[in-house]
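This is the structure I want to talk about, given as structure tokens.
All protein chains of the complex are present and in place, except for one that has been dropped.
We just call them A, B and C in the order they show up, numbering each chain from 1.
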Amino acid sequence: MKEDWGREAGNIISNWARKHSLWVLAYGTGCGAIEIPPTMTSRYDAERFGISGMATPRQADVLLITGYLSVKTLKRVIRSYEQMQAPKYVIGFGSCTINGGMYWDSYNTVKRLDDYLPVDVFINGCMPRPEAVIDGFVKLQELIASKKANGWIRYQENLDWYRANQKKVIKNWNMPDYNW
Amino acid sequence: MKNIKGVFLPFSALKFLGKKPHTVRYPLEKKKTAERYRGFHYNDIEECIGCGTCATICQNEAIDMIKIDGIEPKKGDSGLRPRVDNGRCCWCGLCVEMCPTGSLSLTDQYLQTTPDPESFLLIPGVDHPEYGEHKSFVKDDEIRLLDLQRVPMRELDGAERVKSFAEVVLGYMQEEARREASRCVDCAICVTACPDHMHIPEYIAAIADADDELALKYIYDNNPLPELCGKVCTRQCETVCAISHLGDPIAIRWLKRYATEQFPDPAVILNPKIAEPNGKKVGIVGGGPAGLSAGFYLALRGFDVTVYEALPKAGGMTFAGIPKYRFPEDSLDKQISYMEKIGVKIKTNTRIGKDISFEELEKRHDALFLGVGFHVPYRLGIIGEDLKNSIQAVDFLREINLGNKVDVGDKVVVIGGGNVAIDAARVARRLGAEVTILYRRRVEDMPADWEEIEGAEHEGVKIVPQGIPLEIIGKDGKVAAIKYGMAEMVPDPKGGRPRPKLIEGDEHTMEVTSVIGAIGQEADYSFLPERIKEKLEIERGRIKVNEYKQTTIDYIFAGGDTVNRTMDAISAIADGVKAVEGIERFLLGDKNK
Amino acid sequence: MTQVEKETTLYLGPQHPGITGNMMIELKVTGDTVQRAKTHVGYLHRGFEKLMEERLWMQCFPIVCRICVPEPDPNEENLARAIEEIEGREVPERAQYIRVMVLELSRIASYFLWMGGQAGSMGLYTMPQWTVGDRDYILDLFEELTGGRVYHMYIWAGGVRRDLPDGFAGRVRRVLDYLEERLTDYDRLFFQNALFLKRSQGVGVIDKDKAMEWGVVGPPLRGCGIAHDVRKDEPYEVYDKLDFEIITHEGGDIYARAMVRRREIEQSISIIRQVLDKMPGGPVHNPGPNPLKWKLPAGEAYVRTESARGEFGYYVVSDGSLKPRRIHVRGPAYVHGVSLLEKMLVGANIADVSVIMNSLGTCPPEIER
């Protein structure tokens, strides 16, 4: 019993720490990338929430999917996601990540992001305003604190399902087979 | 040297460290969005009519029309309401610009962040009714995508009109019709109001698409008298038209008229397939719209149909009661000759009970359809009604339409406010008389079409509202003057529309040469034998029928004014069409069973 | 010890902070020097041109602004003008003035974003903080005028969607005054910065003689000292009634392009002021037919606009039906970002790759649409 309590306390502390330093992988995947500079810079200043850009996947905690993903990008995004270290979170940004958005009949974009990657928070809008982006991060922080942001665990558990979906649209899967 | 300066210049930025930041304080303080911000949707559920135009224009197919508890479909309302998939929407606001009622708007709400991807369906107005307080992007009064103005109809000038019985409305030219038809948003709300449920959006779309033949096919699918409807219909469709909520309704009637006028002989275009004769015979009493429609579709389905008409020409009230400047005789001839081509036998000048007995009819036919209409006028019930030149509007119009001369003198008063009254007044005006209409209620209470009232006024007909006739004063056995009292409107204690009440002492006398009564008609069932009359359920002059227009006697069907209260041609046609189904079921059995 | 210069392949992007948007450059390098470069695009391909063939004419307007993210308005204006030309529809004069104002505002906004990117690519991180923050004031104006911050959907066939709100002109002037004042700060911080001068002068040079043949347009062309600007060559809207000059700068290097843009910001401010002074009253929209039954007559048109990156063109073909037959978009970055960039990177330093990219204003979404 005592051990569990100790682990629990450790979790709370580490989640508190994680929540306050969300490093975002700077990958402008879709057109939503245009609202990221305003969010990060002086007017909206997301850094006061501990949100900061990070160039490499290895050091990043959050993968921000800024809008639609073309099949070609999806491949790279999966690769970036696999390189990130757990715990890692995915934010789906804009209506095109939810149900196709305005690219619903495009032959080259995926429609439901959560079929391919475990999304922790969806932000609605086309474009979402910087306030909405920050709101999404705040939501993610809450989820982390309450231990509900466990998309990465979901991904590990249902890897076969995710992988099958991914392989369905990516025809030439010439990536290393990341093995959880 | 320049470079040295360039090394130190950036440090001047340090002075901004002391300045107040312009950071938006969040989450403590949310930046106020602009007045026109396009955020989530809000829909005024009460104002929305479920036309689905928003769903049609949405390029993301983000809007679904769905059934919502508590909202029932009714006339002018499909009963559906939009639901927005926020996982599709791009908040372009085209739906708001296109909304014909102006019920849809965008709000200044934009925050929705959730881990649940299934929660992005929003029924505007039902979910988050508080958004109603946050309306932001609304329809502009000036800038619209929908054309709210009707293409004007060319008409004869008032002074020109009174000289002859030439048709007043001239009809759309091809280009005008295309323009008018292309205003339509194809929502089909009009179908809910049409008694006959014509395929209105389809034929309007065909006209807009420059395919008049297709339009005609759609029109004749369930209306064999479209030229009549194109000219004199009461057009309930236009009263509920989606566009009418903010602008002029689509001129559905004129477009139908346009389509039918394009083809001198509909048979050539439609080339209908007539079913093999099935040996069943149907007799139709009364050649009005109800009888003719029933006859038309029965003949198409292989029945042997005979129409018995008392007057020298078929058409019923549309022939005898509608003046020629509204519905010219050759239009009627065209429709009737098409019917005869299909195989409908029309026996004119045949009055049941006089030229042929009812028993004979029963013997000749397997089923009968009664569409005798209301031709007996109500009496005014005042002194002097039996004087010479005190006549009834239906008789007056019939005589004129039959080509007989009626001398009304030069000063006529018409009593009543319905379409018949206006018709009588305008006909009398064409005979050269000065005409006054005397009506007990206000002008806005008149049951006549506003267009007709306007037309009459345009032609110089004077309307005296709130005037109640008291006595017709005669001289030498002829009408000489009419005494009438003015009335005030008092609220009805039972909650009905306000009633006129005579003002004591406010009486006037007007010198007139003729008085035309037009306060309504009733049916004449004297041709029916007593045994039939006993079995039929007749309630306040109307025969009771079931859904398929079948009376309590199974082989007798009825339709038109004889059974329904709306007293217009399109309801009569609808009855006729419906009765065809009933007769087919009765004689051939229910195929669907 | 002699070092064998071995050729290595270096993939820059698509996930790389120095890349403008989502694209990739495959570099063959020896040491620090790029020997060959190849651009890979298509990461943002949505097939807009295909999607528009399935949509009504009116439904195309919300789509086209997504083609170029930093500067959506030339797209709307171009499509609207192409449709108006095919249809022969007149645009009210007030609407034309408003369009010019919107286009110039979006040009300033786009240049502000570019300034941040250009400085950021050299490691000067104060600039993005300032310029992006200041650009937000223009976005506020857009939000007030159109209801959208980034995607406006404001210009459509026949005019613009809404008239100016009350007192809008005054607020525009206030923002312009502020931005004009800020330009001095930018000069000190960036345009006169020794680091910027060192890294921009003589770097990324476009050959003046070849520039036109290579299809260089916009500020990069004017940075070669060649005075061409669609606003002057083929004046559209009301540009012929406004007083401005084509701005050029000799050199053809990153610095020249930066200076052209720097001075064009001032020029745009002056154009908007003229627009606000001259703007007549009257309607702002000449209505067309019901969008659901709007058939454009058969015909074709190519219209061009001077966007912040150069000539933006739309080739619109109508076959007389409810939907477009073909809409082909010519983004300036199509040429700049692929064939020109591949040429310019040869011989460049790896560290200069993203600086050169930024100076061309490469915008991937308009390359692949």
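Observations, loosely collected:
Going forward, a residue touches a chain if its C-beta (ideal position, glycine included) is under 8 Å from a C-beta of that chain, and two chains touch if they have at least 3 such contacts.
The rule is simple: contacts and distances are computed from a predicted model.
Candidate names were "phosphoenolpyruvate--glycerone phosphotransferase", "Branched-chain amino acid ABC transporter permease", "NADH-quinone oxidoreductase subunit C" or "Glutathione import ATP-binding protein GsiA", and the UniProt protein name of the unshown chain is "NADH-quinone oxidoreductase subunit C". Just so you know, the chain we are not showing touches A, B, C across the whole complex.
Checked against the full complex, the one of B:217, B:301 or B:324 touching the unshown chain is B:217.
Considering C:66, C:188 or C:228, the position touching the chain not shown turns out to be C:228 (whole complex). If you put the hidden chain back, the residue from C:16, C:188 or C:330 that touches it is C:330. Within the whole complex, the absent chain has one touching residue among B:118, B:265 or B:506, and that is B:118.
Only one of C:12, C:29, C:51 or C:189 touches the chain withheld from this view, namely C:51.
As for the chain not pictured, it touches chain A at residues 71-72, 75, 98-100, 104-108, 110-112, 115, 168-172. Take chain B: the residues that touch the chain left off the picture are 50-52, 55, 64-67, 73, 78-80, 83, 85, 87, 117-118, 121, 186-189, 191-192, 197, 199, 201-202, 213-214, 217-218, 221-222. Annotation for chain C: contacts to the undisplayed chain at residues 41-42, 45, 47, 49-51, 53-54, 212-215, 228, 233-234, 300, 302, 304, 311, 313, 315, 317, 325-326, 328, 330, 334-335, 338-340, 343, 368.
As a working rule, only the chains that are shown with their structure count from here on.
If you average the CA atoms of chain B and of chain C, the two centres end up 54 Å from each other. Within chain B, contacts with two or more other chains are made by residues 22, 59, 90-91. Of all residues in chain A, those that touch two or more other chains are 42-43, 102, 126, 129. Listing the residues of chain B that touch chain A in their complex gives 21-24, 26-27, 30-31, 59-61, 85-91, 110-117, 120.
For chain A in complex with chain B, the residues that touch the partner chain are 42-45, 48, 92, 95, 98-102, 104, 112, 114, 119-126, 128-132, 134-136, 138-139, 143, 148-149.
Residue ranges of chain C in contact with chain A, taken from their complex: 14-17, 21-22, 42-47, 50-51, 54, 62-63, 66, 69-70, 113, 116, 128-130, 132-133, 135-136, 139, 149-151, 365.
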